[in-house]
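Of the protein chains in this complex, one is absent; all others appear in place.
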Amino acid sequence: MTGTNRRQFIKLTGAGIGASTLAGCLGGDDGDGGNGGGGGGGDDYPPSSLTFVNAYSEGGGVDTNFRQIQGYFEEYLGANLSPEYRAGAGTRTAATTVAQDEEVMRIGGTLSPATPAAIAVDEVEGTEPQYTLDDLQPLGTLSGEAAIIRVREDEDRFTTIQELVDYSVDNSVTVGASGPTNRNVLSIIQLMEATEADFTIVPYDGGGATQTALLQGEIDVAARSVYNSASIAEDSHCLCIYAEENPEPGLTNDAPPINDELGTDINYAPSNGTQFYYVSAAAAEAYPDRFEHVQQAFKDAHEDEDYRADLSEIDEEGKLVWNSPEETDAILQSAYETYRDFAPLFDEYVQS
Amino acid sequence: MTSTEAEEGATNRPARSTSAVALFRLAFPLAGLLLAVLYVENTYGRIRLENLYYPYFVIGVLAVLSLTVFATELRGLADYSGELSFVESVRDALGEWNRSIGFSLVAIGYIWLIEPIGFFIATAIAMVGVMLVGGRRDPLWISISTVIILVFVYVMFVQIMGLRPPSGPLGL
Partner (left out) sequence: MTPLQLDLISQAFGVLLTPENLVFIAVGVTFGMLAGSIPGFTGTNTVAIALPFTLPMTAEIALVTLSAIYVGANYGGAIPAVLINTPGTAGATATVLDAYPMSQQGDASKALGISIFASVVGGFVSAIIILFLLQPIGEIAFLFTNREIFVLGIFGLTAVAVAIGDNIRKGLVGGFIGLLIAVMPVDPTTGQRRLDFGFFGLYDEVPFVPVVVGLFAISELFYLINKAAISEDNSINTSYRDIFEGVRYVISRPVALIRAMGIGLIIGSMPGAGTSVANFVSWGAAKSMSDKPESFGEGNPDGVIASESSNSAVTAGSLVPTLALGIPGSGTTAVMLAALLLHGLRPGPQLMQNFALEANVIILSLLVANVFLLISALAISKYLVRVVTMPANLIVPAILALTVIGAFAMRSSMFDVWMMFIFGIIGFVMRENDYSLIPLILGIILGPIIEGSFLRSMLVSSNDPFYFFGSTIAIVLWVLTVLALFIQPLSNLIRGVIANRTDFMN
């Protein structure tokens, strides 16, 4: 695939995600009011406890977000949520575990594009995926955060994204990201495709390690996201954001949208991280009342004023993004298609 | 590292065949080399060679080291004269380690049964099985210790820690 073709492709494939994300942010009231707590879907459902299958490990972003909403979700659900950590294999382990549930007893929490991307990567590599998007029934999205680019606070070689791009043309610049094939790497690949920028991508074992490497001076730039890099907001400077508008100027030095600064038309959607909850599609189909109950409880918890006040206290309310199950499905589908076509780019930029 | 009754009993046994002893002594490095061969077969040509330098370096050193161990072990066996045939040696080893082998079979059955019949039922069966293999025959002790362990596991893991081990058709 030539460079020109790739650029065109990025514009085209991202559009689907962008449209659906936007639609999700604007609309999405498909329920019929709150349930108020407890009460099942026509049978003895829910039991006293359901399992929350976390696709990531203890103490990570999905875990923290789950702990924040857990009490409210349980209240509307009328059942306890017992967390089970099924980290690993690029969220495949957790997704497979939830997909095999037959009775809506497991609720999964994971990230897009990671989970749909795993299916795409397996298909491209010729590995039989253990689940498809048809096996997962989203409940909706919990949160979303745009990709950003951070440099150290005392960095004087480049203080704007334009200066970084220019500097990288003649100098070696290393960019760290959490993992070799994640959305933050994708955001850097997009930048290299859209400009003359030339970076060395250094994949780390998680976001914390990437940030440490940035502050230590091991790498020059960190490809991160708005909220998951908030802990180094005071020690670093954000050069740009991959979003039409900056939702958190306080956490990101009021960084401008990258396209506004560079005059590019990078599509923001593929690098936008969305946390979503889901159940087994087969179970949801077999027990539509149960699915409706769980979905409504999630939506009610998401809208709960006390929950939002809790987040507001720690300046994190801005991360909440609601998308209905159908809209979430469209986001996942788009992410899957995007990653199927992005595979050659990872091969070129990361594996070579 | 560990002295066992089995080892003590082994001192009075006839010497096993050289091939059987060699096979057992070389089992570990042979397993390592087999893994190395599988690794190369699975990755060579599929992944760029420049991304395989480190694992192939490990394999190269392992191969050299394994050869030196083979040489040492085989030199050690040069003066060894076995009294039993290969088949007799295997039979003799099975006799020496009969309880350990019985334990292994119960453990394999146990792990295999956990998902289809549920953790607690499988554990109860396995505990009884291992106690029988270990030579315990009194039903009272077998019952009491099985129940104590099952109750402990249930309270500690399921009730306090909220763990959900696989449950079978009976929900146990």
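Every chain is named by a letter (A and B) in the order it is written, and numbering of its residues begins at 1.
The working rule: a contact is a pair of C-beta atoms (placed from the backbone, for glycine too) under 8 Å apart; a residue touches a chain by one contact, two chains touch by 3 or more.
Note that this is a predicted model, so its numbers are computed, not measured.
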> Which listed residue, B:Ser19, B:Thr72 or B:Ser85, touches the chain dropped from view?
Replying inline: B:Thr72
>> In the whole complex, not just what's shown, which of B:Ala31, B:Leu74 or B:Leu94 touches the removed chain?
In response: B:Ala31
>> Touching the absent chain: which residues on subunit A qualify?
In response: 57-60, 63-64, 67-68, 70-71, 83-90, 92-93, 96-97, 125, 127, 130, 172, 174, 179-181, 200-205, 208-209, 211-213, 215-219, 230-235, 313-314, 346, 350-351
> In the full complex, which residues of subunit B touch the absent chain?
Replying inline: 1-6, 24-25, 27-29, 31-32, 35-36, 38-39, 42-43, 47, 51, 54-55, 58-59, 61-62, 65-66, 68-69, 72, 97, 99-100, 102-104, 107-108, 110-111, 114-115, 119, 123, 126-131, 133-136, 141, 145-146, 149-150, 153, 156-157, 161-166
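As a convention for this text, only the chains that are shown with their structure count from here on.
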> Approximately how many whole Å separate the CA-defined centres of subunit A and subunit B?
Replying inline: 42
>> Which residues of subunit A touch subunit B once you look at their complex with the stated criterion?
In response: 49, 51, 82, 84, 351-352
>> Under the definition above, what is the set of subunit B residues touching subunit A in their complex?
In response: 48, 51, 162, 164
